[in-house]
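A single protein chain has been omitted; all remaining protein chains appear in their positions.
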Amino acid sequence: MPRLLHFASGCSEGLTPLTAFDNALREAGIDNLNLLKVSSIVPKGARFGPRPDLPVGTLVPTVYTHVVSNLPGEVISAVIAAGVGADGGVLMEYHHKGPADDAQRVAQAMVEEGFARRGWKLEGVHFASSEHKVDRLGSAVAAVLLLDSEEVTP
Amino acid sequence: MPRLLHFASGCSEGLTPLTAFDNALREAGIDNLNLLKVSSIVPKGARFGPRPDLPVGTLVPTVYTHVVSNLPGEVISAVIAAGVGADGGVLMEYHHKGPADDAQRVAQAMVEEGFARRGWKLEGVHFASSEHKVDRLGSAVAAVLLLDSEEVTP
Partner (left out) sequence: MPRLLHFASGCSEGLTPLTAFDNALREAGIDNLNLLKVSSIVPKGARFGPRPDLPVGTLVPTVYTHVVSNLPGEVISAVIAAGVGADGGVLMEYHHKGPADDAQRVAQAMVEEGFARRGWKLEGVHFASSEHKVDRLGSAVAAVLLLDSEEVTP
């Protein structure tokens, strides 16, 4: 049961789609972890915090989304919206070829629908958000790491 | 090593593809978990059982598949077939834009091929199966959760 959420986002250029993604993860500070993709619930009582210092290769359940483009000048963005309330919360991801504020609006609307459907009261929305204007081949990534509190060295 | 398998399926409408999927997970009773997508083996000796009461945000390895459509009137379906025998079993997933009984036939044939290839004797096939007729934007989901027996409170 994860108890600590860390938000991360970054963008970068690269020589290939995969290395552009890897470089964007590096800008986000999470390139040296093994990400396990999960869908997308905030545990009840979880708190938000800074990135703990994890050894290279640590397995970390992570909600993430990314976008890649090789169209020079194109704006790309990736967003995770985290809605939180007393009962828990939901994480909704959206990426597109367009600005981050539009992506945030889409993701926030999805959070609101998720809360309404569950009959939960929405107390706040937090974003991991990244926007990039492509030079040659670029990527934007947004992520929320689901960590155990014990992994944090105070 | 998971020891308990729980079958779940559901379908729903939503305002976006992601929230339609989230709503279908809710109908399946598994919307408040963090699903880790896995491929797709039934451990030897695993048993099937009802959904245990898991806290919001629990990480659960899950075999799942889903389909989304925004064509009003279209029938969509998602199926997991679980073939079981003395040596273990295989889980095969299939989704399409068509009825669930057709999807079940495809998934069952894949289970039979998987058993034949392994030289295992197939003793039975179970399905998680969902079918939905789209109103505006709908999703159907089928899932098999791979749980520890200890997670079940008797």
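In this document, chain identifiers A and B correspond to the written order of the chains, with residue numbering beginning at 1 in each.
Criterion: a residue touches a chain if its C-beta (ideal position, glycine included) is under 8 Å from a C-beta of that chain, and two chains touch if they have at least 3 such contacts.
Being a predicted model, the structure only gives us computed values, none of them experimental.
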Quiz prompt | Candidate in contact with the missing chain, chosen from B:A20, B:V56, B:M92 or B:A140 | solution = B:M92
Quiz item: In the complete assembly, which of B:G14, B:G57, B:G114 or B:G138 touches the absent chain?
Solution: B:G114
Self-check item: Hidden partner chain, residues of chain B it touches
Solution: 1-2, 36-44, 46, 61, 87-88, 90, 92-94, 106, 109-110, 113-114, 117-118, 146
Quiz prompt | Where the missing chain touches chain A, by residue | solution = 14-16, 18-19, 22-23, 26, 31-37, 55-59
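The rule is simple: only the chains that are shown with their structure count from here on.
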Quiz prompt | Averaged-CA centre spacing for the pair chain B and chain A, given as whole angstrom | solution = 26
